[in-house]
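Note sheet for the following structure.
Apart from one protein chain that is not included, each protein chain of the complex appears where it belongs.
By written order: A and B. Residues from 1 in each chain.
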Amino acid sequence: MSNHAHLRKDSDVILRVEDLVVEFKVPGNKVVNAVSQVSFDVKEGETLAVVGESGCGKTTLGKALLQIQKPKSGTVRFSNNELTALSKKDLREARTSIQMIFQDPISSLDPRMTVRQIVEEPLWIWSKGDENERLEKVKSLLNNVGLDPELVLDRKSYEFSGGQCQRISIARSLALEPKMLICDEPVSALDVSIQAQILNLLNDMKERYGLTLIFISHDLSVVKAISTRIMVMYLGKVCEIGTTESIYSKPAHHYTAALISSVPVPDPTYKTERTPITGEPPSPVDPPSGCRFRTRCPAATELCATEEPMLREVSDGQFVACHYPRA
Amino acid sequence: MRKLWSTLNLPSKISVLWVLLVFFFVVTGNFLPLLDPTEYDPDASGVGLFSPGHFLGTDINGYDLLSNVINGARISILIALVSVGIGGLIGSAIGIGSAYVRGKVDLVVNLFFNILLSIPNLVLGLALVAILATSVDPSIPIDPNRRVFIIIFSLTVVIIPILGRIARGATLSWVNREFIVAARSMGMKDRHIIFKHIVPNVLPAIYAVIFLAIGVVIVAEGALSLLGVGIIDGVSWGAMIGRVAGDFTYAPQSMYVPVIVLALTVIAFNQIGDHLRSQLDSREGKI
Partner (left out) sequence: MSSILKLENLKVRFATHRGQLEAVRGVDLEVEAGTSIGIVGESGSGKTVMSRAAMGLLTGSNVTREGRITFDGKVLSDMSRDEVRNEFGTGMAMIFQDPMTALNPVRRIGSQLQESLRVRLGMSRKEAKARSIELLTLVRIPEPARMLRKFPSQLSGGMRQRIMIAIAISCNPKLLFADEPTTALDVTVQAQILELLTDLRQELNMTMVLVTHDLGVVAGNTDYVAVMYAGEIVEQAPTTELFANMKMPYTEALFKSIPNINMKAGSRLPVIEGRLPDPTDRPPGCGFAPRCNYAQDKCFTDHPELEVAKDGHLYRCWFPLGDSIQRKVS
């Protein structure tokens, strides 16, 4: 069963994931299919947003890319390394070119360490430079993320606000000059007025360091500001993948359309056309047969229950896994 | 130091002073101008408090209680510190290690801790001492030093699961924090993660419990003596209690002097432990 129609030529992609499966055991000897046969690729310099609601597997996917969560099967090819096949030692080394930023800015930083120690840590691990060189590097990183090194170096993380902690996290993640940054809901714990600052910072850092971003989020308005491509997930499956423009202007999957129309718009005169989607995502322990979205889908038929839809192209570069895509 | 002192409330201040006093006697007890704790005064057996020459009186055999209670601190505190120290070290190492690797190892360790914890402290200590300190030939008594060693060993076994469980729980709460995941994604080695990130964060929880554990061990030492398997010949609070266990009605001070001193010491350690724990909780709350 191949579901690879949307994958692009090998030569220009930096990350290529094929048929990735991640499972968890849960109490009662059941297995959760957190990520189920997911394939996608990312080109160098792209920002791919992975979008979905809680339980769709987007966070697990992020961790599985880094092999922090071991996938059950499938391949993760980054640059020229097959990450799933690397030895522990090689994996340690390979991981340095993919770094991660997390949702909870405070729990991302060790409360006992000073900002200097936190940002220096990756350099310390890999014995990069002597102490002076490392300090200089830490200072320039802090400067780049908009923090004044003289003011912050010797303070501990709990003295900072969420937005500042997120800046420190970003500085740390850039210390090893990675090629790719996986951002797991990096702004959803922040105040609205701070979100913009961090989003802009990520965009700036992307340019300065030539990064490729994977941006995991549930918030479609945030995603619109930062992504170039979007992959929508539901219960561990890919529903739709395409450029940001195409996803927002003509969502082909009914779930994507529902997500977009559910976002509250800060304009009282704006009338959203309610997509008739009700209920909540079913438990990933026992997902529906066929198309996993069919239990909430307004267009579902018999076919959707019996046959799982494959990803197919609906317009240039836009792929959808649906038997009855929206026109 | 002064700053630290000012954060204490009154009961904690008193407790710290009391513990310092006890430690002072542990160190200096041998050199103070006191009566020999092992010599009895045949002219003053069972005299009450404030008798001339015997400030806290004597027991039924004429042993000076003041001298005994001060010199007894040495063995009692030694037993407590050594068994909590070793037990704490082993227990924390097992707890942190098993929580870090998880999986089957953790399952087995947790089961082992639960089994040990399901046996009351005293019963476990009693059983171990009784098994290890029973000589094959009843006519040859066990060497007193060996007896102390056996008591320390048994109480260490009692402490391991107590501290181990705390260390395991604390580790579990830290090991999933994002900064640990971040450290792994930066290529940090497991042993560095444990020593740089986990141990420093878990230690405060362990400190707090160590003080409580010291209290547990001091009580256990006294209780073992009362049950007749503790230190009988030596000079310790437990020994004082054990010696008069049968007939303290004749000289009640011989029982309540060591019991009060022991109780105050345990309360002081508990108070300090509680204080440390509440400090810890409030800091956690701030984060």
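One rule holds for everything that comes next: contacts are C-beta pairs under 8 Å (C-beta built on N, C-alpha and C of every residue); 3 or more make two chains touch, one makes a residue touch a chain.
Nothing here was measured: the structure is a model prediction, and the numbers come from that model.
Shown chains touched by the missing chain in the whole complex: A.
Only one residue from A:N81, A:S97, A:T114 or A:Q197 touches the chain missing from this view: A:Q197. When the missing chain is restored to the complex, the residue among A:I118, A:L220 or A:I241 that touches it is A:L220. Within subunit A, the residues in touch with the undisplayed chain are 53-54, 161, 191-193, 195-197, 199-200, 203, 218-222, 224-228, 244-245, 248, 258-270, 272, 274, 277-278, 280-281.
The rule we apply is simple: only the chains that are shown with their structure count from here on.
For the pair subunit A and subunit B, the distance between mean C-alpha positions equals 51 Å. Those residues of subunit B that touch subunit A in the complex are listed here as 177-179, 181-189, 192, 197, 200-201, 286-287. Those residues of subunit A lying in contact with subunit B across their complex are 63, 66, 68, 92-93, 95-96, 98-100, 102-104, 106-112, 121-122, 125-126, 158, 169, 172-173, 176.
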